[in-house]
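One chain of protein is taken out of this complex; the other chains stay put.
After this line comes chain A, so read on.
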């Protein structure tokens, strides 16, 4: 045991932590890398695809109807994924659809996240009757089958991209609220929150500086887990004609269009379906892997 004076003058921890091993050592590295790559390809395609492959929702070309994948069009260009019942290029439609799907997914999560985190933090932080009311509201929300609720609201509001976002946000805020509330409850009893209060902090300052930063990691994990199901729900609504209007070519609309031609033009429904499945599965893997790495407590989500 060294004496007091030398303890005072010597740093107690090494100035730089030992370099962390990179590579496949941490949980889920491989899965994260794989799924993140797939997701980025989709995002890239959604952002830049429609610039490269022009798509016009009202342009029709009757000579090019129902051409199988790999056919030459009448103007000489190659239709890699074939064409649909009015001769529109399927690749262009899918790229445009990726844009809609991802945009709707992100916007829904933002809206649901803002609503959910606000409600969850208020309920968890202030407690008492407010907690009771808000969480019972969440319970009631959960008892409705979300797709049924979505159909109901979509029928009231009519089909549009904004309405889809609203509908899906309403049926998805509960998870955010619950996770945020749980995180608040475990954080607000920690000493540093009391310590900040003894230094003269207001409630709003406590929430912003102590509570919210602690919520970020689990909320991001939840968002990644949820985005796949949101994209799938958007496609389902569009397939049922309650989501995006037919002039907006989301995947659900395209799949729905191709349903009548399944026997002689399988590609119209199948290819956007595969695109949808691959994206949803990738988000699922990414969400799982991120949860395993950053917040294993959420395993039962």
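Basically, contacts are C-beta pairs under 8 Å (C-beta built on N, C-alpha and C of every residue); 3 or more make two chains touch, one makes a residue touch a chain; residues count from 1.
As a convention for this text, contacts and distances are computed from a predicted model.
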Exercise for the section: From the list "Cytochrome c-type biogenesis protein", "Two component transcriptional regulator, LuxR family", "Copper resistance protein B" or "ABC transporter ATP-binding protein", give the UniProt name belonging to the chain omitted from this structure. Expected result: "ABC transporter ATP-binding protein"
Exercise for the section: Would you mind spotting which of A:62, A:143, A:198 or A:263 touches the chain that isn't drawn? Expected result: A:198
Problem - Listed residues A:33, A:72, A:136 or A:209, member touching the removed chain - result: A:209
Exercise for the section: Write the list of chain A residues that the hidden chain touches. Expected result: 1, 4, 7-13, 15, 17, 127-128, 189-192, 194-202, 209-210, 213-214
